[in-house]
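Shown here: the complex without one of its protein chains, the others still in place.
Should a chain be cited, it is by its letter among A and B, assigned in written order, with residues numbered from 1 in that chain.
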């Protein structure tokens, strides 16, 4: 009798055993950790962020002071990435420039995401003419190649890094508006949103408590992926002289500064180019990994 | 005297379908096409029918989740047909819904306690009372209070339906519209949920509008039954009238089509020919004439009237007396 009681009790205890609550966040983390490449990218991005914060304080050389004795010298033990036309240490400038590229990428995409999300939610939830007007404007904006649109905006606002941010933000808006609208439509038609309507919830509650969290995962994925292309666009604009102006250590501006010496001193363009390449790549890889971990449609 | 809680008069819900190619005309789907019925305080009225008959649409129109195209809805003698969302809010407290799919009707990103709490927040109940009430509700529907901290995906279908029921009960409604509440559940779990619904009805004096395609379930839960076919009620009566003395040939066919869990029973079955017609393009006259074994020329042209055949038993068929 003793024995059996324990067997039964054991089972009942097993049933009652508080399993660790599997919240959406912990589920995400569990899946994300399996994405090796994205996880590595995530670590690299963390490192880039640290560099962005402390970069200007840890550069081995002064980044603006010219050193005419060491003009265009190749990579060496002293200057890991060589020096540029003014003899400045390229490695130091890349480290210092991290801040700029990351700031431009993050703020422009953030502004674009906020604008696009609000417009997308409005278009998706209210439908009708609100939807039609918003989406037609987005269609027009999307019809321009991104860089051309940005050049146009800069042409109106004038060159400068601040205006680059605005330009990139503006052409990110329709992209976010579109994806937020489509996931809004999807979430809006779910039974749980109908259930929320049936209890008498106001539209504001439905949008912010139910629909917005439902679209968040696609926003995050897109956000990550857009950062890469925003950094690239900002660098391109700087390269053609519309963004950051010399002597700023912005990566695109550094490329631009090195283009005259491409044949005799390729390292002047190679290393900033590499910095852009790696940063864009890791953001895109992270975006891919996030999508696989967040998107409920792609199950394990 | 029994008191009418909901009075529905001639409600219609038409949907604009896809536009025909090269034409300005749109196809009109008459999902609900002129329903009139009362729901009496404390009873269970069932709407039964096959897919496309408009039973779920009717439930949603009653709750004003869909705007009726025509007709009127009275709740407790107040007309609510044309109220806007703000004016409707006090009535939303009185009528709640339990949904068919316990997987899709709960927000996967919210904890169970947040889901059950939501109607209380919407109707302005203070935080301390809400917390107490949520725990109370969890116990009422047979869950434990610690379940509140979990997410819906950690529960089985039956448990999720209990959560859905708790949410519906939260604001003490008088009417619950249950849309196929057990059809997604296993038999042994179905029985648990049906018993729970019955207990709750007694305890809280609830009125149910029970929407189902399953006649065995309907027979078990209902006081009165309305049989629907292609957007219309073809027969309405007490449970006994519908199940023991059906008047409409469709009701008879429906009853005889249900497989019965008794291998010795050999029945003469009325097997209807053909398919349920497309509601966008319903047959002329009596909509059932294409499948009715007794249809005549008259049925093809003339729509039968929905008439009383005594003792609150209604049917819409030209030949009720002849077929009896």
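The criterion applied here is as follows: a contact is a pair of C-beta atoms (placed from the backbone, for glycine too) under 8 Å apart; a residue touches a chain by one contact, two chains touch by 3 or more.
The definition used in the following text is that contacts and distances are computed from a predicted model.
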**Item:** Protein name, per the UniProt record, of whichever chain is missing from view ("TonB-dependent receptor", "Sarcosine oxidase subunit gamma", "Tetratricopeptide repeat-containing protein" or "ABC transporter ATP-binding protein")
**Value:** "ABC transporter ATP-binding protein"
**Message:** I'm checking contacts with the chain that's been left out. Which of B:57, B:96, B:140 or B:159 qualifies?
**Reply:** B:159
**Message:** Among B:127, B:260 or B:301, exactly one should touch the missing chain; which is it?
**Reply:** B:260
**Request:** Give the residue, chosen from B:15, B:103, B:243 or B:306, that touches the chain omitted from the document.
**Result:** B:243
**Residue in contact with the excluded chain [from B:80, B:95, B:215 or B:247]** = B:215
**Item:** Residues of chain B in contact with the chain not shown
**Value:** 50-51, 156-159, 186-192, 194-195, 198, 213-217, 219-220, 243, 253-265, 269, 271-273, 275-276, 291
**Asked** Where does chain A touch the missing chain, residue by residue?
**Response** 1, 3-4, 7-8, 10-12, 14-15
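One rule holds for everything that comes next: only the chains that are shown with their structure count from here on.
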**Asked** In angstrom, rounded to a whole number, how far apart do the mean CA points of chain A and chain B lie?
**Response** 48
**Prompt:** So in the complex, which bits of chain B are touching chain A?
**Reply:** 63, 65, 85, 88-89, 92-93, 96-97, 99, 101, 104-109, 118-119, 122-123, 146, 149-151, 153-154, 164, 167, 171
**Fill in**
The answer for chain A against chain B in the complex is residues 18-19, 21-24, 190-192, 194-202, 205, 209-210, 213-214
